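Of the protein chains in this complex, all but one are displayed in their positions.
Just so it is clear, A, B and C label the chains in written order, and each chain counts residues from 1 on its own.
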């Protein structure tokens, strides 16, 4: 069994989870953790006495690493990841991959050039509940999809250098793109700044997908309850996912409505017929989504295959976020989401805006 | 004790509840029920053998009634209510009061002319939970309000002559106007037609109120779960109302965030401080909201005072619905909500658009 | 269609529900309501002006009734029901049918003599959720039953002339006997008097059924939450019923454990294998259980068939209550439940203790 030497850059809010998971993987040798804070590094030393700690991530480059996870603030993603790729490391970046599609594209192309894996931490795609939902949709259990909406709200954590959209919505956009296997054609948003002027902490986002499928995302840093919900409504069945629920994470509703035939104008209420059937809570073999994500990263390094959430996957989410930003700047008006093309080159791919 | 002779027009989905409540009021003599369906009238006869039944509501005018409740489809409200007012009856109309503000204004003016009570069935304003929330907001328990959002979704009942907005949102608009004591300055909507082309069955509505207060309403006929929720977020406390909950209808969250001081640019995440306090579920002495509404109608007839949900209250809600309609016709673009003025005349009032 | 002339005796806490249901049945002509309180009768007159009211139930006997429902305090059941049977009326009695098995037997024999229907209001047997559970058990969905437990607690209503066991447990005993189609062989109870000395307001009851099936009932008048739950654990599947839940009334858990083979002593923990499958919430076509009970009464009168919850059904529950009482008087020691025999006579039946 090949062992991958891994370093983690950033040991703040989320970094400890990455470190814990990489440390427990049999296929990984967790070599070092980098963080600017000595206090944070003290914690690493206490927990993992065998792991090196450095305050300057550049020191990692001399440690014989194969790969790094970049778990720093989004504004630093592009520069650090570029540095790591140029130094011959496979790179896993926390979401959002970058703060612009240009930067994402830059990373994708660089990874292509240097022949390294570039992966983004869209953890929801590794959540067993979301994966089960994807499997049900793909098997046609729900029939044609009418709409998906998601809610991701709670109190905090407010950030100075991001708004609630860039902080929270990447998860939801990632879920929508994954479940639908498609990208939206347009986006608009109603962004509200409750606490700090000009700093969105509550947003309602609409995404229009092909085939008249509608997506809606509610995100907020300022809500009394922690809510993590996804509702998928199909012609044949409906799904409800509650990530806060300890056990009943997915409910499948065998219910729906059959509309009136289109050829008549004399229809009354009773022409709609409703189906009300059983609700099923499918058994999920649970695992930690982040663990699965770490395994995906390592497996792609070992096998050379492309990760499910590769750089292009990261780019697609940023691309949607940029359309939402434009809508925000235009008073909430609907904005097109630029189509992305995918050009293969040298057996791998180069991605780019079609424009 | 004065007894009011009441008739009810319409014994379909909601009418039976009106009939049951009026019948049980000590101050009311329920004289007659009108419905076009003999089958429905048979049910009235079975339950209330002492009540007259007629298929033509005009027959009510010869029965010595003081008042009627109009519980027919919205498209018929204006004509029937006008007929009743002109025949000297006090009128309670189910929501929405009419399908246009012009019609609502017409009824208001006619009621003024004939000196009769005109009231709209915005039942939520008589719900003990909503009333408790209003009392808390007015006492300043929540501090300045940041936003209110509501969700009113379930499967059905699809209608041919209305969309989900006109069917469901009147309740939510009524709640928002009541709780905030204000009208929105603009509205926009993302309306989706899932089942029947061009017939909105899912809508996300944004309402902007003065003082940077934001309102949001989600309504749908096509949702797996019945949800009836109102969230009110204030600077000092937050409220959550769940009308489907049998007991814990309101939760008061003593929590919030204190943003960073505005004078500095160097703030980091930790400058926000969060308050996390107890959650309180206030004891509510429960009563049926519709009962309270019926009592309000009767009491206003007896005393001559203006109902809490008078015609103008009905007009205000229709006025907001019209702005939403305009947004729907303009691809979801934000539309101003016309300001309404209130002109007193002859000790009563005449209302009208300011334009 | 034959119409049955019905009277209701008792318009206190539960009587209004009986009156409302009988009044709405097409097959019933609700003739009169008897109650000692004029105040209560005023309410009847307001709601049902066509119904006679009397303060002395004997006055009903001259009204041409076919049947009565006795909805008075349990201590009066025997005397009133006997009176009614002797006066040629079919009788429906609220639970418990009587306060002793001797009294129940007396009523059963009298009903047999006079050829009238005797029925007890074990409403739970008409609850669609309980009926669905019975159907699943009978179809073998759960496999052999291991145990059933029930919880029926909330705050109040304390009574002076009954304890919490006789007030609440008849429902649970009725459920257990119905679901299992068997009677317990022994009973014991831990009865607690919290508020009034010697007046049980909290009780834990154990019932042992044939085939090593165990029953447990918790009842209380002194609990912070209203709980109405039934758990049925079978070898193959498990059921959970929550009567307070508005929609998800039954959950079927496809899970269980396969114990170690019996022939070895060297077993360790890992020899048990657990099955974890889906949870299903079966769709229930809801109806009001009391409505169904009223229909059963009327239908048995019309057709002459024996009601599902006939007098013998009532006797069996009282018989178990008496064993519980004996346990209570003997410091909670286990007591046998006397076996009941059933002797047919004249095409009908006479029931009695085997002793």
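Throughout what follows, a contact is a pair of C-beta atoms (placed from the backbone, for glycine too) under 8 Å apart; a residue touches a chain by one contact, two chains touch by 3 or more.
Values in this document were obtained by computation on a predicted structure and should not be read as measured data.
Although one chain is not displayed, chain C still touches it through residues 146-147, 155-160, 188, 190, 192, 194-197, 202, 204, 206, 212, 214, 216, 221-225, 231, 233, 238-240, 251, 253, 255-257, 259-260, 262, 267-269, 271-272, 274, 276, 331-334.
What chain B contributes to its contact with the hidden chain is residues 248, 251, 254, 276-283.
For chain A, the list of residues touching the undisplayed chain reads 23-24, 26, 46-50, 226, 244, 246-247.
Definition applied: only the chains that are shown with their structure count from here on.
The mean-CA centres of chain A and chain B are about 40 angstrom from one another, to the nearest whole unit. Chain C has its Cα centroid 54 Å from the Cα centroid of chain A. In chain A, 251, 276 are the positions where the chain touches two or more neighbouring chains simultaneously.
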